[in-house]
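Here's a structure for you.
A single protein chain has been removed from this complex, and every other one stays in its place.
Coming up: chain A.
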Amino acid sequence: LMTAKSLASKETVNGRCWFYSDDDDGISVYLNRELHAMNTVVAQLQTQFQDYLVSLYQQGFLDNQFTELRKLQDEGTPDFVAEVVSLFFDDCSKLINSMSRSLERPENVDFKQVDSGVHQLKGSSSSVGARRVKNVCISFKECCDVQNREGCLRCLQQVDYEYKMLKTKLQDLFNLEKQIVQAGGAIPQHFPSYTILRPDIRPCLDA
């Protein structure tokens, strides 16, 4: 039973919703409807986000260190994880380029340089929880140790593929995050119990 006059208008300023109306009843009905709609949208987005994030762990793209990074993010630093991984991806690109140059000529491979690059890549991938990238680095190091140029080239290609894949996945994740925030919701921080998700993985409690 809202008249045109009492229909409230809505505006989003600085991420917060403001309702304007000259009719108190109109605004409260409108608000209730709006909030309900918003809650539904937010809940859907949050579920989508949660499911996607969990799938990234299940498919082995991410490990526990990514969880640790997320702990360091809060309302005051909402882009922390995105910024750190962005730096990591820049690192990947630079290191892969320089290692590629070192591996270029079969008669003159600088394995020391390649090893240094792999070491750095392994370190930073480990620090952000980029599990697949890190695992390729382990094989990569082994090829380097025995000066296997062919093996190194294969690993180089694989590490390039993996970091780019992860970059795409995380971009999708961060987009979901943005949508949640824009819809007025909070980013889910907690996970369901991991044993339900990955019964094949046991925590490493012993040395």
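Convention: a contact is a pair of C-beta atoms (placed from the backbone, for glycine too) under 8 Å apart; a residue touches a chain by one contact, two chains touch by 3 or more; residues count from 1.
Simple rule for what comes next: contacts and distances are computed from a predicted model.
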{"item": "Hidden chain of the complex, named as in its UniProt record, picked from \"Response regulatory domain-containing protein\", \"Peroxisomal targeting signal 2 receptor\", \"Myotubularin-related protein 9\" or \"1-aminocyclopropane-1-carboxylate synthase\"", "value": "\"Response regulatory domain-containing protein\""}
{"item": "Residue touching the undisplayed chain, where the options are A:Val128, A:Cys143, A:Val159 or A:Leu176", "value": "A:Val128"}
{"item": "Contacts of chain A with the absent chain, listed as residue ranges", "value": "54, 57, 60, 62-65, 67-69, 71-72, 76-77, 79-80, 83-84, 87-88, 91, 112-113, 115-116, 119-120, 122-124, 126-129, 131, 135, 138, 189-195, 197-198, 201, 203-207"}
